[in-house]
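Report on the structure given below.
Of the protein chains in this complex, all but one are displayed in their positions.
Chain naming follows the written order as A, B and C, and within any one chain the residues start at number 1.
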Amino acid sequence: MFELGPALHHAFELLRGFAVSHGMSRDAALLLSKIIQANILVLGVAVIPMVLVYAERKVSAFMQARLGPMHVGPWGILQTFADGVKLMLKEDVVPAGADKWVHFLAPVVAVAPVFVCFAPVPFGQGLTPVDLDTGVLFIFAVSGVSTIGILLGGWGSGNKFSMLGGLRAAAQLLSYEIPRVLSVIPVLMWYGSMSLGTIALAQHGRWLGILPKWFIFYPVIGQIAFLIFLISSVAETNRTPFDIPEAESELVAGFHTEFSGLKFALFFLAEYAYVFLASAMGTALFLGGGDGFLLPNGILPSWIWFLLKTFALVFLFLWFRWTYPRLRIDRLMQFCWKFLMPWSFVNIALTGLLVLVRQR
Amino acid sequence: MSPSLSSLVFYAFSAMLVVTAVGVVTLRNVFYSAVSLVAALTIVAGLFVLLGADFLGAAQVLVYVGGILIIMLFVIMLSQQPRDLLQRQTNDQWIAGLFFALTIGVSLVRAFTYFVSQTPPDGDIAPTSASLGRLLLGEMLLPFEAVSLILLAALVGAVVFGQEKNA
Amino acid sequence: MSQTTTPASAADVFPQAPPEKGMFISLGPQHPSTHGVLRVAITVDGETVTSAQPDIGYLHRATEKLAEKRTYPQIIVLTDRLDYLAAMTNNWSYCLAVEKMLAVPIPERAEYLRIIVGELQRIASHCVFLGTYGIDIGAYTPFLVAFGRERERILDLFEELCGARLTYNYIRIGGVMADTPAGWEKKVREFVKEMWGHIQEYDTLLTYNPIFMDRTQNIGLMTPEMAVAWGITGPNLRATGFRADVRKDDPYSLYPQLKFDIPVGKQGDCWERYQVRVSEMRESLKMIEQCLDRIQPGEWMAKLPKVYRVPAGEGYGHLEAPRGDLGFYIISDGSPSPYRMHIRAPSFINLQVLQQLLKGWKVADVVAILGSVDIVLGEVDR
Partner (left out) sequence: MTNDEILAVITGKFPEIQAIPKVQGQARGDELYLSVPAQKLPELCRFLRFDPPLAFDFLSFVTSVDWKDRYEVVYYLVSTLHKHKLVLKVNLADRATPEVPTVTDVWAGADWQEREIFDLMGITFRGHYNLRRILLPDDWEGHPLRKDYVPTPDRYD
């Protein structure tokens, strides 16, 4: 019904026409509309973590027989907004022994990649900000940069323990990036393209009328790929049961303990934005993007379906955090190198076989 | 992207690239030069994308910035003591160095001007990952496998050297 | 019925001075997982701990010196603040020692009330351990469930009984402070019925959670010889497979008439120290049910003069507190206040084994082992 994609497209056409008619060159108008689109995306990515923080506090509350934030706004909806304002007003403490520039740069390098990563994500029909041909690879590449932010955070805090904490967190991110990339390769092999838009589109349609042709329902390879992707995404976003930075703060200070005020808010925003990014990628790659099920097509627009499925995956992330204790650091590394990686290789081989069979 | 806009972006990127590259060499603090190396390589990736090699740009960021430079930062953070971080970057043979740089510079400039005049800038920017993939696993299969063998040998070597004596 | 302990070999049991080399980490005294004001100085060689020296005394209130200046009933208030998570059993143990010297008969209803209240206190104390140990290992929900929901129910019952939630001062020399309010026993019975389901919940939530087991099994192993040599008592000792419980070995009150057994572990690792406490909660529930069935209305306080003098002499009374064998050694010179009172605090003696127990384990395990020993600093520092 009210698909947002074409409507927005049409709006920008009108805008460009209006600008050109008022003496603006075609290029300038095009650039202007691109800038406006980018701003909408950045605003969206800045708002989503606030929704996620609220969701996390409410979900954890109900899991623990309590109510969660209730005072600020009806059912505590404005609580995260209030937290944001509080963090902005907090004094930004830079430790004496710290390296001022690196302390300033760390949150920037940790947060900036997140905004860029959302470009190729297909929010719905026609709602892909930039349908890059190498979408998946682009996201993995740019999200790798934020690991450097964590290292800078560890170094910029000036104390030996937070540096150790930063190193351990970076080691975890590096090692879990590999199974995450490997787990997505079967999807790319099967659909022959790296653009998230085309992959999501290719998953529309039904098997025998009822089972949607999502990659997760492909016999063995779908489930293995999805599970490895989910597990390594939880590890990539430093969330329980892989939250080494928090565990480190028990013994060795975590890398972001020396940051306060807005800088801490940026690290916080990065974590939740990555959770949303991982869920969005999971939806696009494994759950068929904007493709609805059960209800006949067209009742709900595709971007609503996309958001529903993404929030379902986000709920999984939240659920893990409040039920599982923390893995010890060496078990965590062992799990990655000795369990996730071999299985992702097996999965790639299996998919290769299936692709061969399909070509016959 | 009309020619005037893309050339503007190109010159901006190149200028930033030169600044960060010089920064890598001249910055007194080793950590700062590592960070400016990160910036330099990211800008190189930007240039690749500008030239239409989107796969190469993404791979550059993934491999260099996401992998190699993080290891470099690891090494710097683990090994360096704060005091000997601030070493003087330049030494007294800088005259010989300058002369050598000039000759290399002149020959490079002549080479570029020759190439630029030869190849007309092609028009549309087509996605390259498919053709690159076919090339790598088609004609170039043998060198591709050879390179992976060399990398494997390097990996095993690093682990052996990294092994602590008593382990 | 407990098996004999072979003489401990010197190497693995006896303390040696800490080595000097290795990186030094100071854990505490302000620290999320040391359960109170305790500092543990750890020297680390790479990832493994080479020596650990707990540093205590931050909460020392000289209870033993204070006792010499107070009359016998006034000291009950002091004992509340020793193991502040199990004030009932503190009061009870002190009253046992004094009653043993006074040789005064305790009415049966008072004895049953003491057992009901003592076992409820054990469940509440183990709930606290369950919650905080979950947090040490990284699981946040058990804390809200065990500490928040169950323990609150017990504290409400105690508040209804004696007006206080932590420092009850309910068990007095010769009996109990007051009879139970109307309907109190019915509420306890309801709580006990519900609690059976809750303990089942803990098993699924934490006890048999694969990551929890991975973090705690085969970690912080303790042999029975080492435990007995270090004087360890309570769940920590029983987790090593050594069946020793004051309620069975040196029975007091009406415990001989109750049917309950002593849960025992096998190899004394962190998981079994946790598991023994959870199954002990089940035994406590059994005992409370039996007491509720047998309790009759009647006298709840022995006849004692206003100011009574304990005959000169000495006496040692002890019982099975949630954290181990808590005893009071009292020397009286016939005056209204004791000449000397020594408190055998189980947490104080259990804590010293850390010097031996932490050696050789990884840094990441220190928090798990320290949490599993379950000490309360009020009792350690006295």
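Rule of thumb we're sticking to: contacts are C-beta pairs under 8 Å (C-beta built on N, C-alpha and C of every residue); 3 or more make two chains touch, one makes a residue touch a chain.
The structure displayed is predicted, hence computed values, not measured ones.
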Among the chains in view, which touch the chain not shown?
C
Options C:23, C:62 or C:77, residue touching the unrepresented chain
C:62
Residue of C:100, C:165, C:286 or C:362 in touch with the missing chain, whole complex considered
C:100
I'm checking contacts with the chain that's been left out. Which of C:349, C:363 or C:376 qualifies?
C:349
In the full complex, which residues of chain C touch the absent chain?
2-5, 7-8, 10, 13-17, 56-57, 60, 62, 64-65, 100-103, 226, 228-232, 242, 244, 249-250, 310-316, 318, 325, 327, 329, 331-332, 339-340, 342, 344, 348-349, 351-352, 355-356, 381-382
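Here, only the chains that are shown with their structure count from here on.
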Central chain (distance from its CA mean to the mean of all protein CA atoms):
A
Going by average Cα coordinates, which chain is farthest removed from chain A?
C
If you average the CA atoms of chain B and of chain C, how many Å lie between those two points?
63
When the C-alpha atoms of chain A and chain B are each averaged to a single point, how far apart are the two points in Å?
28
In the complex with chain A, residue positions of chain C that touch it
25, 27, 31-33, 47, 134, 136-141, 144-145, 148-149, 205-206, 209, 211-212, 214-215, 362-367
Could you please specify the touching residues of chain A with respect to chain B in the complex?
27, 31, 99, 101-102, 105, 132-134, 137-138, 140-142, 144-145, 147-148, 151-152, 154-155, 163, 166-167, 170-171, 174, 177, 194
Taking the touch rule as given, give the residues of chain A at its contact with chain C in the complex, in rising order.
60, 63-66, 240-241, 243, 246-247, 249-252, 322-331
